[in-house]
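The complex appears here without one of its protein chains, the remainder shown in place.
Read from first to last, the chains carry the letters A, B and C; within each, the first residue is number 1.
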Amino acid sequence: MRLCDDDLGTPARLGAATVRLTIDGRTVEAPEGTSLLRAAAQAGIRIPRLCASERLEPFGSCRLCLVQIEGGRGYPASCTTPVAEGMVVHTHTPRLTELRRGVMELYLSDHPLDCLTCSANGDCELQEMAALVGVRRIRYPAGGQKHAGMPVDGSNPYFAFDAEKCIVCARCVRACDEIQGSFALTVAGRGFAAAVTAGQGEGFLGSECVSCGACVQACPTAALMEKRVIEEGLPERAVVTTCAYCGVGCSFRVELKGEVPVRLVPDGRGRANEGHSCVKGRFAFGYATHPDRVRSPLVRGSIDEPWREVGWDEAIAHVAAEFRRIQARYGREAIGAVASSRCTNEEVYLVQKLVRAAFGNNNVDNCARVCHSPTGYGLKRTFGESAGTQDFASVDHADVIMVIGANPTEAHPVFGARLKRRLRQGARLIVIDPRTTGLVHGPHVRAEYHLALRPGTNVALLNAMAHVIVTEGLVDESFVAQRCEADSFARWRAFIADPRHAPEAVEAETGVAAEQVRAAARCYASADNAAIYYGLGVTEHSQGATTVMAIANLAMATGNIGRPGVGVNPLRGQNNVQGACDMGAFPHELPGYRHVSEPVARAAFEAHWGVTISPEPGLRLPHMLAEAREGRFKGIYIQGEDLAQSEPDLEHVHAALEAMECVVVQDLFLNETARYAHVFLPGASFLEKDGTFTNAERRISRVRRAIPPLAGLEDWEITQRLAQAMEYPMAYSHLSEIMDEIARLTPQFSGVSYTLLERLGSVQWPCNEEAPHGTPLMHRERFVRGEGSFVLTEYVPTSERPDGRRELLLTTGRVLAQYNVGTQTRRTANGVWCSADVLEIHPQDAEARGIAEGDEVCIESRMGQTRLRAKVSERVRPGVVFTTFHFPASKTNVLVTDGSDWATNCPEYKVVAVRVERAAGASA
Amino acid sequence: MNPARETPTVVYVPRDAAALAVGADAVAEAIRAEAARRALPLQLKRTGSRGLFWLEPLVEVATPQGRIAYGPVQPEDVPGLFAAGFLAGAAHPLRLGVPAALPYLQGQDRLLHARLGVIEPDRVDDYLATGGYRALEQALALEPPELVAQVQRSGLRGRGGAAFPAGIKWDTVRRAPGPTKYVVCNADEGDSGTFADRMVLEGDPFSLIEGMTIAALAVGATQGYVYLRVEYPHAYRTLTAAIELARARGYLGPDVCGSGRAFELEVRVGAGAYVCGEETALLESLEGKRGLVRAKPPLPALAGLFGRPTLVHNVLTLATVPVILAEGAEAYRDYGCGNSRGTLSLQLAGNVRRPGLVEKAFGMSLGELLYDYGGGTASGRPIRAVQVGGPLGAYLSPSHFDLPLDYETFAAAGAMLGHGGIVVFDDTVDMARMARHAFAFCADESCGKCTPCRIGSVRGREALERVLAGGPVEAELALVRELAATMRDASLCALGGMTAYPVLGALEHFPEDFTARARSGRPVQG
Amino acid sequence: MTGERGSMETRDREVPSPLAPLLEAHRSRPGALLPLLHAVQEAVGYVPPAWVPFIAEALDLSRAEVHGVIRFYPHFRQTPPGAHRLVLCRGESCLARGAEELIAQAERLLGVFLGGDTPDGRFSLEGVYCLGLCGCSPAAMLDGQVQGRLTPRGLEAFLAAAQERS
Partner (left out) sequence: MNPAEDLRSEAVAVPSAAYRARLLAMLERVCANCRAEPDPVAAVLEHLRRFWHPWLRQALTALDAQERAQASETARQVLERLDAG
């Protein structure tokens, strides 16, 4: 039974004084404000209930949890009655039994009594409560008013709503409101006619529902049920693992029948998601068993030839031979690898080890190059560690939340829901984004300030905010004095106070009214706890790293570091992008962010691995491609990345791939990059492997194998066999041995082990002798680098600016239903929400170009051109257009230029000057 | 004679909705027309109603002997009245004499309702002339704790039905921490058989405004809301006009009477949901939500409107506050009996010869009210049943007519005074149908949140329909009794919880209407 | 999805012109939804479902919330009302004075049950549990005009007078 064993009925109340009371003769202690229901549950006393759940505020509607209190009147509901000192409570008396039976009899009088053929049979709280209450007959005759025969709403591709099974406990409605914050459901009508309704009654699909699954999770009956359970029956076993989509890193129970995953259910014990989920993690796992999956290695002589299925031995031997041949002919530096930030820590670790130990160079990179490499650079320089400072729970303590270049409700939905919950509790919100994202305004959310800046001017705007803070006396002087470098701060203060950084001075450049900037700066600086969350709208710019450092400067200057509710929080794109960086899949860094030039670090690895490591930085991914076109770089091992769709300046990428002699792609599907590959190695999905992922809050969580690898090998095994074939000895018999090696060689991970993870569920690094249970909040007493360092953040405008021919700026992002290049989500039913990339264009710009909603438009940048359908929308400001890059057909990245962050070469995806016109022959 | 130089005669015609419903506007128009035809100078004043509804439209004329009443007046009576010299208070078959001397009024203790039918409700000066705003003046000189203490000493209990001691509520709100607090007036007078709130709103709105202002001073609130039912459009117009006038004269606004204290007042209109008369559902509705009943705790006094401490009272309770301050808490307390102090606004309705408003100190017997005031049934048949306290009040039989009207005695008898509404039925009433009606009412008005009310009301209605159709009575009645008790003990709020009272009352006191049915074969209707 | 299906669609269309000033007048009031819905219904006689997205957007609510509120309160209509609105009281006081016969009479005269609109669009017939006119039961309200001590014959005249007025 899913609920009652561990759900205590109402949320915990923490921090208050403890009171002592008697329940059923037992002395019970509970914090003030705790419900009687919860206090009883904690004491092992189970009071029947249907509308209560510890994930929802008490509601008091089902009237099953009634109790009697000595000296009190009537029969109060224990879910809404708080404990009180000296209270004497009885949960089971003859009258209570009668009342509960009376109420349950009413429930059953309006419920189809078809338990044996119901999809929730055996997993139904109503059934369970009926048994507990002991109803023996239903005296109301069959002819009465009923909800029987109401139509089933099957519009959502993943779950169905069967109104006749609904008991109107409103758990779904409350979950949608309180947990997800979509407010997509209501109860329409009153009294007996009251019925759960999505939107204005148009069904779930047409409503504001984001298909997060919270309602399905909350439903005590089969009223809201996964379609797969309806089809397949209840699962029989479960494996707890970690989601493979975004950087939130939600914990899920994979529920299976045999080797068939039936459903994924968010795990209430998962600390990153606390039982919540989004449409991707919860439902969009069908790609793992999609027929497109490749089940055996493929090899071909040239990319014009058809693929030839081969065995693992042959494929591995072929790759090893090719790489050794290339190195012999073109030199050791002529090959490299791209590790996947979707693979496990252990797998990434092995890839960089393969490169450093077997390839003998540092040519290893990962997709953080194109997303969060500026974060690593910027936070390392200012704070001393390449990671976010907080845990997700920290947001519950923030009073002012500043979201910069991030769209968490679409891209990090589970954290987005948590953030919105905090906003509903009264936190103030500043959004810095060229586009009106869902956070700017929506149900019960409204940003106090939306600084809709021109794309590419982040640094100018943040400098202006810092200018206000410095010149208006808003600096937290004591924090700066105690925690930061005196000289770098003094330099920065003088630099930023210069009038050229004043909001008024940059108004024309940023397009944001100076007064707005001043007000927002004051709002941020004067909060008790102010937190910054940012995303790729910060990093994917020509000044990505500078922007990160400007953010760090702001946080340090206002003392917003080192306690709950504050901090600098990068929202990581991929599930394991933090881990991939931690694991040293960077050309300049060994695991644990130690530069390859550091002799001590290098020596440790050299000793353990028995090789010599190059002290020079290796090639970054874009430079591998550039050098390929130059003819020096000839072979690449690409694990789980679709370079040919995700990289900027795609024509250049395609030419580079074509120029190589051995391109090895390891992936689930024959992706775009595989068109240019000579060898394809079928990888394993997250359901098919063991290991660990590290999320955006540095939380290391276990990935556990639920089904065997479709192609026979987990990805780490492929890498290990490749290393062996290249005559570098690797002989791990289990992944825990890899983690043990990581722990031995990496100071931040020295306390991490599979044993610890089993014990704690998950752990946030640094985890070592000083922090054996991990570190939820960093830089508490001192910065990792000692004193915080202020970096001068000169605003250098991007060269990518509108001109006479290209008058608009294109910026890109994600939508909720799709994920990145769509390799996974396009192979699920998520297409019902988003089946194509569209170009959002402001009505003014549309009108000026004669573009109507739905028109096909031609978009041309200086790199290339493509066509999309137009969506006329005020979400973008005039002069700015927006699209996504989820579908290969859109070729969005053909448009993106070769511009990149000066420090990390993270591509400037967010700013492309484009010309947009109605495509010839297009019709609305 | 030059009519222009002559002082016009003042004629009073009520504009209370109940008077309008029986033609008061037409009568006023007939009087105006007749006076014009006769070129007689006349000033028409539109007042509230004194609450003697069998006499409405009740027209009064100002004469040197005082106001002389005529009623019930129909438009066709008007020429005859003029001909008889009614402007001078002359004799006429409709002449009733000095209103205060009418036995119906003479026996009453009109403290709260003294101005009804007397003053023009939209004239601040009329209010001031009748002692209005004296209480506020006093209150402004008092510290909040002393104000609260006065209310406590008066023994005032909430007049909306629950009869909770007002002073305790005030003290809770006053002590609750927080910069923002609210005073909310529950003017969602939905109980059938009650109309006293409406009469105050239409006939003496400043008394409510003054009472709310004093309450706000006492508890530290700066914003008040009146939640008024949409079924009372006349009350809405009068009250909103009065609020504007009070604001214009400085009795409301950022600086009440130059005291430096702010109090704003706004009227919000309900939308036809009876359950919003329940205070927590009302607060939800004021917040712009579905009117679902909230679980308590938290008490609204601590976490009410928008989560802030909120003082919620009904119209009569708040309008009594100026009386208490003006007359003195002890003077008010001297009325009544036991723990029921002061006066009660009783409303006689249904099949009664003299329907109307009777303000009396607690303690009169039910029979006295029904016969001495009500005069028995309108149909002339014997009284068979009365429902006291609205649609959720118990049905009582003549065996209860000795019960004194006070909270405790009624509660002990398994009944309640509620909002003071009393509906009279003669011996043609079918109590099984009234019991079915009670369930049907609950089913129609249930907010749908809690299960006993949501499903139970429908199942109860169905069971009684089966009884009415001649079904197997004993089993059904046992089920109904148990269901009613389940609803009573397990429902979230009084709507589901008190539906048991009329049902069980009917079953207990009028069993023959249920058991004899199968034999008599009486038809089912409605 | 958060936007694509729901609010986006609404955000990109023009606010209906009768609605725009009402949104402006109410959007900053605390708990504005009921007053706004009243204003809308006063303006056009009902709350057009197509307006709900704009109302939701203006008040930072979801469409579902607004829909739930409209469906909770019997006073709010989702369809245009009849030219005349007859409200008959069926509270106990009026029941004690013959309201059941009156209701039956009205249903017969208009050919619809309580809660219905005549097919010709002339009348909407509503029941109410109390009009507060219990001193002159049975009572009714027609287009805001109250009538007490109503008899079945009086009801006929009452309706006829209304027809004449229009």
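By our rule, a contact is a pair of C-beta atoms (placed from the backbone, for glycine too) under 8 Å apart; a residue touches a chain by one contact, two chains touch by 3 or more.
Just so it is clear, the structure is predicted and the values come from calculations on it, not from any experiment.
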Chains on display which the left-out chain touches in the complete complex: A
Candidate in contact with the missing chain, chosen from A:S277, A:S542 or A:Q720: A:S542
Listed residues A:Q68, A:T558, A:N576 or A:S614, member touching the removed chain: A:S614
Contact with the hidden chain (one of A:T91, A:T344 or A:N361): A:N361
Sole residue of A:E385, A:E627 or A:E787 that reaches the chain not shown, by the stated touch rule: A:E627
Full-complex contact with the absent chain, from A:E274, A:E333, A:E346 or A:E741: A:E333
Residues in chain A touching the chain absent from view: 330-334, 360-361, 363, 491, 495, 542-543, 546, 587-588, 595, 597, 612, 614, 616-620, 623, 626-627, 629-632, 792, 794, 796, 898, 900, 902-905
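Simple rule for what comes next: only the chains that are shown with their structure count from here on.
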Centre-to-centre distance between chain C and chain B (centres being mean Cα positions), rounded to whole Å: 24
Averaged-CA centre spacing for the pair chain C and chain A, given as whole angstrom: 47
For chain A, residues that touch 2 or more chains besides their own: 186-187, 189-190
Chain C, residues touching no fewer than two other chains: 61, 65, 68, 72
Contacting residues of chain B [partner chain C, same complex]: 17-18, 20-22, 51, 53-54, 56, 189-195, 197-198, 230-234, 268-274, 285-291, 306, 347-351, 355-357, 378, 387, 391, 421, 423-426, 429, 434, 437, 441, 444-445, 447, 525-526
Chain C-touching residues of chain A, taken from the complex the two chains share: 182-190, 197-201, 205-208, 210-211, 279, 409-410, 438, 441-446, 815-817, 833-834, 843, 853, 871-875
Residues of chain C that touch chain A when the two form their complex: 1-8, 11-12, 49, 52, 56-57, 60-68, 71-72
